[in-house]
Structures are given as structure tokens and as C-alpha cells.
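Of the protein chains in this complex, one is absent; all others appear in place.
Showing subunit A:
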Amino acid sequence: MSKKRIVHYINQFFAGIGGEEKADVEPEKRDGIVGPGMAFNAQLKDVAEIVGTVICGDSYFSEHEADASDAVLEMIKSYDPDIVIVGPSFNAGRYGVAAGAVAKLVDENLHIPVVGGMYPENPGFELYKQHGYFVEVGNSAATMRKAIPAMSDVVKQIIDGKDKITGYMPKGLRVNVFKKERGSKRAVEMLLDKINGKEYDTEYPMPTFDRVDPAPAVKDITKARIALVSSGGPVPKGNPDHIESSSASKYGKYSLKDIDDLTPENSQTAHGGYDPVYANEDLDRVLPVDVIKEMLANGEIGSLHDYWYATVGNGTSVANAKKFGTEIAKQLKEDGVDAVILTST
């Protein structure tokens, strides 16, 4: 059996081009392996080989999705692959979304299997899970050594033509199957097993919807008390609370009373993962203090909560974000705030 042809999609970081400062590089392709491809080839050496690697900057992909999609798809196609591997993209949000979008492109246009690796909370997984076999991996590249064998195992199962592929996170797709017993009988048997504490396999796991109903609109914004919150890391100069540049464990609360404009002298961003130059030059680009103060002065809003709240959204766990939100909301309610503007980078 000849070796299967694999194309590998990675971002600028794993290609060794550079970090955030290079996140706007356009798509390119290179023959053979780049970066983590070497470890995949070692795992798959008897059955498959990475024939080409396609690279795109994460910011470029998200800001020019149509152009990037066309280019990346053409590059992948040029290698005539049997399987495409994307990532692993761990808990990197933009990389995950780009890798997921590539999976969708390949699935819908080339109709070949895609294998990826993401941390379950990566938004790219939720968006694109039905388009590939996404293996659960850790939340940072430190877990690369575990991710590669797990993803390679799924690739091998696909090549072997296994009926039931295991080791990936559910795609959320329903599959039609024929069973010998009718549904009512299977349901009763499942219920009996459940009552008797025996193991059973559900045929339709319930999805977990985590949604919040929209809160009622503000009746008259010119009478409303507004608060500013941000996950883009806007903090006073010097980052007095030492909010982490990624995986934040806390948020800060800072007075707006004496500030009408954010400047390089009074403020900065604590956020890692994006180029901070523009935010540090003028932090109003992240938290619109200058215009909101102006709107307060000319009566476009009723009043302004005296503080802004800031954390860093980069790789921050859902559990922490939820906790911050709940604590912030409590303080806002106590102060009679009517509505909130939350900015993200």
C-alpha cells in the first residue's frame, strides 16, 4: 500500500516565522514538513507522509477570511492530499478559529477527512466541530508531546478504514443507522439498565446549551447609568494589579473619576497575544474613555459608573471569566448601573 498523502495546516508561530508581530503574514505553502509536522511524520511513518505544509498568520486569516480561504484551499489542493491535519491549536482562539475554518473548507470542497487538535473551550471547536475529527488536547503548546500521538492515532484509524473511529470530541452530527430491535424496546432496555445502575450507551446525547436570555433594552439611554468593562487588558500605567498577559486569574477595578482621556502616560494594555503597540499609543482604541466622557458631558448618556473593570481575555478559562463577570455585575448593580459596554480585542 502506498503511503497516504497528508497536508498540514499551521499558523505563523508553529512555522517558526514569528509570534504576534508576524500574525498578519499571508498564506504560503512549503513542500514537506514544517515545525510539528516532523513529529507527525515520525508517528505515521509506515502509513502516511506530510507532503506539504500550508501556513497562514492568525490575524491575517481572521481579518481577510475570504481571501485567505481561497488561497489556503488552492494551496492544499495543489498537493492532492488524502487527509488534512490542522493544528493542533490548543486554546489559541484565533488559531483555533482559522484551523476550524480550514477544516470546513476542506470538508465542503475536497470531501476528504480532516483531523485537528483543540482544547475543548477553544471557540474554533464549537464553531467547526462537525467538519473534522478534533482530538481533545491541552490548553497550551506545552502539551504538544501528548497531542501528536493522539491526533496521529485518529489519522491511522481513518487510513485503516475503521467503522467506528474513536478518540475525538463529538462532532454533534446525527447518523442514520439500522438496528435489529425497534426504538421503543431499546428505550425501555436502556431505562432498565439505567435504573439498575448498569452501563448504557445513549443514542442521542442531549446538547448542553449555555445561553442567557437577552436583557431588556434601556428605555432612554440619555438617562441611563453606563459602565465600561473590557477583556482587552486596559489597565493604568504599570499594571498595578499585575494582571497576567494570558490565562488571567483576576480582574482590576480602576477609577474613571479623574481621567478624561487614556494616554501613554496614564495607561497601557496588559494583554498578551496581540501586538500592543496601538493600544499603548492610545488606549482609547481599546476602552473608549475619551468619547464616553464627552458623551457624559453633552448629555448623550445619563451618568457613568465611576470605575472601569478590566481583565485579559487571552486563554482565560471560561470558569474564571464567569466568576469575574458575576462579581463585576454585583458591583454594577449595587451602584445602580443600567447598561454595560464590554470591549474585546
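Everything that follows uses one rule, which is that contacts are C-beta pairs under 8 Å (C-beta built on N, C-alpha and C of every residue); 3 or more make two chains touch, one makes a residue touch a chain; residues count from 1.
Assume contacts and distances are computed from a predicted model.
Novice: Using the UniProt record as the reference, specify the protein name of the hidden chain from among "Iron ABC transporter permease", "Glycine reductase component b subunit gamma", "Acetolactate synthase" or "Vanillate O-demethylase ferredoxin subunit".
Specialist: "Glycine reductase component b subunit gamma"
Novice: From the list A:Q43, A:Q130 or A:T343, which touches the chain that is not on show?
Specialist: A:T343
Novice: Just one of A:S152, A:S231 or A:Q268 touches the chain that is missing; which is it?
Specialist: Within the whole complex, the residue contacting the unshown chain is A:S231.
Novice: Thinking of the whole complex, not just what is shown, which of A:R94, A:H131 or A:K156 touches the missing chain?
Specialist: Final answer for the missing-chain contact: A:R94.
Novice: What residue numbers in subunit A mark contact with the hidden partner chain?
Specialist: 59, 62-63, 93-94, 97, 123, 126-127, 210-221, 224, 226, 229, 231-232, 274-279, 281-282, 284-288, 290-292, 294-295, 300-301, 311, 321-326, 328-330, 332-333, 337-345
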